[in-house]
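For this depiction, one protein chain was excluded, whereas all remaining protein chains were kept in their positions.
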Amino acid sequence: MRRDAATAGPVLALVESARIQFHLARRYPMMIVLNVVQPLALLAIVLQRTDNGPRALGELLISVLLTCYWGNIIWTAGGVLRRDRMSGTLARTLLNAQDGRLIIVGRCLGAMVTSLVTLAITSAAVLMVAQRPVELPGPAWLAMGFAGVAISGTALGLLLATALLHSRHGVEITAALMYPVFVFGGLLVPPEAVPAALRWLSWLISLSWARDFMVHADWLAGLGLILTTAAYVAIGARLFQRTLDLARKEGTLDLV
Amino acid sequence: MSERLWRLNTAHRMGWISFFKEYPPKILALTAIPRVLLQSAFFVLLAGVVGGFAAEKFALIGVMGTTMTIFTVTSICDVPILEAQSATFYRHRVGIVSPFAALMCRGVPHAVAGMCAATLILSAVAPATGHSGLVTDLLAYFPIYLLMAVTCTIGGLTIGVLSSPSDNQVLASNLYGYLILILSGAVIPVERLGVFGDLGMVLPMHHGVAAVRAALAQQPWAMAVLMEVAVGALWITLAWASVAYRVRLARVRGAADHS
Partner (left out) sequence: MRHAIEVEGLTRRFGRGAQEVVALDDVSFTVGAGEILALLGANGAGKTTLAKILSTLLLPTSGTARVNGLDIVRDERKVRACTAVVFGGDRGLYGQLSALDNLRYFSVLNGVGRAGLQARLQGVLDEVGIAHAADRPVETFSKGMKQRLHIAIGIISQPQVLLLDEPTVGLDPIEAQRLREAIAGLRSRGVTVLLTSHYLLDVERLADRVMVLGNGRISHDMSLPEFVRQAGYAAMVVITGSGSAPRTSALAAAGLDEAARSDDGHRWEVRIRIRQWSPDIFAIISHTFADSVVDDVKVEQVRLEDAFAAVTGRAR
């Protein structure tokens, strides 16, 4: 009985955190910007090229989707703790009976799944209006790709949420994080369009591997996605503990 | 300097103090400047992916204007939003300086920052993307970019004033910024936008960007500049009306936070 409760507790905390984030996300105006306005703008630009076949268009669509998803990672998942700090609920998130990491992971997962679903709906609506045929990878690849993207986004969310908590300029830093990945992430801008010395930067971005995995059905890219995600988890978990220790030792964070 | 000008200059000085609180030199160097460079580079390179080198050149001219919106739309919205959050707007209402004039003066740093962004793009992104040839040509038309910085700042301030009493400032300012990006013809030629292109005619940048392109193509451009001035006048009227409306509304209805 007790063991059941011990197992059910973390799972329940994870699910509840994801659920609460879903409800919070619905009230977060940036969600509309990131999941409707931004994909509309980017699709309006990439759809200007009319000589793309359905397959090339499918690749572009995935690239747009992942580009906008990056915005979601940094603003919604990455801002989870920053917004908690502003609303005075940070202590409740970080210090409770469950591991704080679990709560943040749940919150980030909720944010990531919400944004993936919204982005998919927006993209589908645009393509229907534009009446452009599109060819996507097989459903299995797509499903595995999106699952990987959701998990990777959650891991990155944990890392960024903790890292951005330290600065009172979190908004400015978040805004600045957006375009490096847009340019060097190998998503919409192909690596050959950036200087050769900087192409390696895309290797650090899990979304770049996710794109190759989905677009080229490349298992090796899948391995890249797993490895980068594992690195995000490891760094994020360490940073979280350090932040918590610092907060309790030196009172550096407004926990209440 | 007359007493009235001195008061407006104090508001302008306050604008700089607030601006540097939002962007201290370290944050400016580490976040804002890289964002200006990378955002503009992204749209130039994206245009290249879609339409090749010519499209890149086309986009660079426009993006020099639209990247200013980081300061002239997104961050200037923080001026009226700060008033709402700090509940300080009532202090402007009981003061002898018009709240509209005070807000406009506080917006000046954002227009200046917008111009600095354009300068940065011209000096770094243009050569980095292989468009060094455009640098001297565009320098000659810098006053048009200055005009665009002013019209866009006025527009951004209007959006900030209109949205500040609600929780939708982030949505409003970003929406406005993206509308300018797409409908001004900065990256996509206006003629391909159909009916949406007409909507862009009342937005800042639209005519300014068209004027620069016409000038570079040795075509008449003065009319487009005048149209940009007219759009600026339209937005300044809207800004004045929106401040006056907020002041009137607060005075008639009252506000719990004295705003």
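By letter and in written order, the chains are A and B; residue numbering begins at 1 in each of them.
Note that a contact is a pair of C-beta atoms (placed from the backbone, for glycine too) under 8 Å apart; a residue touches a chain by one contact, two chains touch by 3 or more.
Being a predicted model, the structure only gives us computed values, none of them experimental.
For the omitted chain, the shown partners it touches in the full complex are B. Check B:A87, B:A140 or B:M223 against the missing chain and you find that the one touching it is B:A87.
By the touch criterion stated above, the residues of subunit B touching the omitted chain are 3, 6-7, 10-11, 14, 17-18, 21, 82, 86-88, 90-97, 102, 250-254, 257-258.
The working rule: only the chains that are shown with their structure count from here on.
The mean-CA centres of subunit A and subunit B are about 29 angstrom from one another, to the nearest whole unit.
Against subunit A, in their complex, subunit B makes its touches with residues 22-24, 27, 30-32, 34-35, 38-39, 41-43, 45-51, 70, 74, 167-171, 174-175, 178, 181-182, 187-188, 192. Those residues of subunit A lying in contact with subunit B across their complex are 29-30, 32-33, 37-38, 40-42, 44-46, 48-49, 169, 172-173, 175-176, 178-180, 182-183, 188-190, 193-194.
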